[in-house]
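Every protein chain of the complex appears in place save one, which is left out.
The letters A, B and C name the chains in turn, as written, and every chain counts its residues from 1.
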Amino acid sequence: MQRIGVFVCWCGSNIAATVDVAAVSEALGHEPGVVFSTNYQYMCSEAGQNIIKNAIRDYQLTGIVVCSCSPRMHEATFRKTAASAGLNSYMVEIANIREQCSWIHKDKAQATEKAIILGRAAIAKVHLNAPLTAGESPVTKRALVIGGGIAGIQTALDIADAGFEVDIVEKQPTIGGKMTQIDKTFPTLDCAACILTPKMVDCAQNDKINIFAYSEVKEVKGFVGNFHVKINKKARYVDATKCTGCGECTEKCPMKKIPNEFNLGLDNRHAIYIPFAQAVPKVATIDPNACNMLKNGKCGLCAKVCSAGAIDYKQKDEIVEREYGAIVVATGYNPIKLDDYDEYAYSLSKDVVSSLEFERITNAAGPTGGTLLRPSDGKHPHTLVFVQCVGSRCSAEGKGKSYCSKICCMYTAKHAMLCREKYPDTEVYVFYIDVRSPGKNYDEFYRRAVEEYGVHYIKGQVGKVVPRSDGKLLVQGSDLLANEQVHIEADMVVLAAAIEPDKSARPLATMLTASMDTNDFFTEAHAKLRPVESPTAGIFLSGACQGPKDIPDTVAQAGAAASKVIGLLAKDKLTCNPCTAHSDEMMCNGCSSCEKVCPYGAISYVDKEFRMPNRTTAIRRVAVVNEAVCQGCGACTVACPSGAMDLKGFSNSQIMAEVDAICKM
Amino acid sequence: MSKYDREQILRTSGVNVLKCMRCGKCSATCPSYDEMEYHPHQFVYMVEKGEIEPLLQSKSLYKCLSCFACVERCPRGVEPAKLVEAVRLQVIRQQGMNHLKPDDIPALLDDDLPQQAIVTALRKYSK
Amino acid sequence: MQDVNQFKPKIVAFCCNWCSYAGADLAGTNRLQYPADVKIIRVPCSCRVNPMFILRAFQRGADGVILCGCHPGDCHYTTGNYYARRRMTLLFSMLDYLGIEKQRTRVEWVSAAEGAKFAATMNEFVAAVTQLGPNKRLEDLRCKN
Partner (left out) sequence: MNFSYYPGCTLKNKAQDLDRWARLSAEALGIHLEELETWQCCGGAYSMGKDEIASKLASVRALQAAKEKGQDLVTLCSACHNVLKQANDAMANDPDFSLRANNYMALDTPYKGETKVIHYLELLRDVVGFDNLKKAVKNPLKGKKIAAYYGCLLLRPGKVMQMDNPENPRIMEDFIRAIGAEPVLWANRNECCGGYAVLEDKAIAVKKSTAVMDNAADQQAEMLITACPLCLYNLTKNSASETRLPVKYFTELLAEALGVKE
């Protein structure tokens, strides 16, 4: 029999005004097993906690019930109180008589009666409580960063800086991500490559950082502190340890009409290629879909010209297995496909381009060497129309994205401004719904585009673009402020396409058991208070995989994710949640029902020898719960047909006792 | 009267005018824009505000081509064309308010005019 | 007639710790009233609720049982509420077969932000159960004190 103490809190007048606290403590004092019952103004205050501590000592209490506010508020407080008085902290139960009683009822008699019943339910439960001890699991002191864009790079650098090992897995041949394709960055207009490439080099040179480029995560097993990951290093057909990145092979390769992904297909590359001059690692890669040697064994020119002997046509994909304590997702974004928005004639005219394509056209390392030229005829455009919100803020069925893509207002202002700065002979129009420029120096930047550079901002949308054979694009839009339909003969139209999470994100989320929203952005553990953690322990979020972000926000979040990882890796052991499932091996018949419903893969099976009648033994298959992995949801306890599986802290008998106490009146 | 009209129009059209985010794409895409005194986005906004009377009086009602361009391209699924039609129905359903009378038709015919043109005109402009 | 008016149902509400229990707390924080007949039992997840608990509640004289969990897709444990939904669909149709009216059982998704929904749901549910009167069907007379 437990010796139970009951502590009824007044919460000032929050509880005491509608619940007769004295009557509650009096009534609960008569419950079986209760040896002490009292009430006090503020149980959570130091004086209140001392009442509890003294009672535990003086009455040798084995369990306590606090009738107070929600356990979400002060359960942790009272558990600590109990622990400091030598009582196991899981021998504490809270009866929520504030949020779920005094605050929602006006009638004092009714509220008091309900408070007593809630107290009784808690007493009934605590009778069946058993001391629980949180287990511990070790931490592998290495982090995995999935995605090598600016988010992944920054996270990796910060983690490495704290002295921990980091691996970056990047599916492209080089790290750098989208930022490598961008020309200038708002609002300061410094060149993206100038600020990014030093960081890429830092990654390559940091001995704590290991880059798996041209690689993908294939499998993730394990749990926080102990992840086992399989990484597929795709065959480059070039020995990365020998290749010097001289580029000789890429010039000699006869297959030179392959659309260049780095320039979004605006120009061509060879079958063997290095994406761009500052690539990290600077190693050539053979495109197996384009290479004649790999397709039909005819050519081999690159191997002939390579003085380092790095070409290896026989190279195979390689699986690397690594252990990690924490995983950071930094899979980034892509602009959406514009197929559903062909009223803008994207598929009809080469001169209708996406904003990212426009970045390449204005980039010094791009297909035009940085001179603004129309893709169709290479002529200098004089009239440019920018269309914002193409596919963003679109809630129409089956089309576009319902969210604001966040970065388009600012990069469009940047594009418009740069056009006018470099080519004063251009007329630049921007069709906008709203200009969203919250951010340091952002609105000022946009205003400069209008006031100093004379960009024409038109409030309204474009409804149709009609390409004409003389190269003009007839843009029909609405000017809502003038209440007019406007018609502009443009030379180029630039579409600010909505951005969406990378396609690799969803299968990755499944591997990580990390949750995603309906748009395939990773969900954070708490929208405000835990913005860089996934609800799955040990998984952290960095950059646009969690939601649209510009570079400053991405870098800030990357650093925040790194600091969370560092906090985790700094620990030698992790304390586990002790309220885990537990299987009674005498009752378990090894049917696998529990394993199938477990979202964490915490349940496995072992063959165990059992004593049987007449001194015989038998081997039976029984379930075993890995307490470090179990999160305590209880799905298995209900799935178990034999009743072997139970949940500590929320056992069948405890919940039944609560049911009984509530129904008995 | 106006409040009743507004509710009737919303019911007939099934359009939720509150979904509009005022991007103006309906009016940007409307082929009859120049002929309309009130443009598609104004229909949405004026119905939202309950300013129905000017719409009921307006010739714009008969300029809509029912081509569904605004319906197709509206990013919010507002369907302005349905609203225009509902306002027009509000007018022509009243006694003696038919916009096109059968007697007027013979004068408008030519030898090649397909039947389709006549039936649609009657369907759209008369009850 | 007066008896019916004075009938106070016994309602057991199972609330998952992450969404619905927090939603109930929010209802309290916002002082949204619902009848004192509702007593909440906290469970880690709606999938922790064993059909046994619900049968037990009816056996012990409960007049209605409601299970609240996170919205589909929002489960803290990813999929728990889907299990709960499937299990309860089966259980409730069995209870209906036994004569426990469908109105006495309910599954509702209440997020941590939906205090108002929680209160409204409880008000509605209590009204529906009150309308039906006491549950006699599954009550175990041996359990009567």
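We adopt the following convention: contacts are C-beta pairs under 8 Å (C-beta built on N, C-alpha and C of every residue); 3 or more make two chains touch, one makes a residue touch a chain.
Keep in mind the model is a prediction, meaning the values are calculated, not measured.
Name every shown chain in contact with the chain that has been left out of the document.
A, B
Taking the full complex into account, find the residue in A:Gly148, A:Gly245, A:Pro335 or A:Pro467 that is in contact with the omitted chain.
A:Pro467
Of the residues listed, A:Tyr324, A:Tyr341, A:Phe386 or A:Phe522, which one is in contact with the missing chain?
Reading the full complex, the residue touching the unseen chain is A:Tyr341.
Pick out the residues on chain B that sit against the missing chain.
Residues 11-14, 31-32, 34-35, 62-63, 65-69, 71-72, 79, 81-82, 85-86, 89, 100, 105, 108, 110, 112-121, 123-125 of chain B touch the chain absent from view.
On chain A, where is the contact patch with the chain that was removed from view?
339-343, 345, 347-348, 397-398, 464-469
In this text, only the chains that are shown with their structure count from here on.
Is the chain-to-chain touch network here best called a line, a ring, a star, complete, or other?
line
Determine the centre-to-centre distance between chain B and chain C, using the mean Cα coordinates as centres, and give it in whole Å.
50
Roughly how many whole angstrom separate the Cα centroids of chain A and chain C?
About 34 Å, centre to centre.
Multi-chain contacts only, two chains or more: what residues does chain A have there?
none
Can you list every residue of chain C that touches 2 or more other chains, as numbers and ranges?
Nothing qualifies.
Under the definition above, what is the set of chain B residues touching chain A in their complex?
So the residues of chain B in touch with chain A come to 19, 21-30, 33-34, 39, 41-42, 69, 73-77.
Could you pull out which chain C residues touch chain A in their complex?
It is residues 10, 12, 21-22, 24-25, 27-29, 31-34, 36, 39-45, 47-53, 56-57, 60-62, 73, 76-80, 83, 87, 119, 145 of chain C that touch chain A.
Considering the complex alone, what residue numbers of chain A touch chain C?
70-72, 96, 98-101, 103-107, 110-111, 113-114, 117-118, 121, 513, 515, 518, 535, 579, 597, 599, 631-635, 637-639, 647, 650, 652, 655-656, 658-660, 662-665
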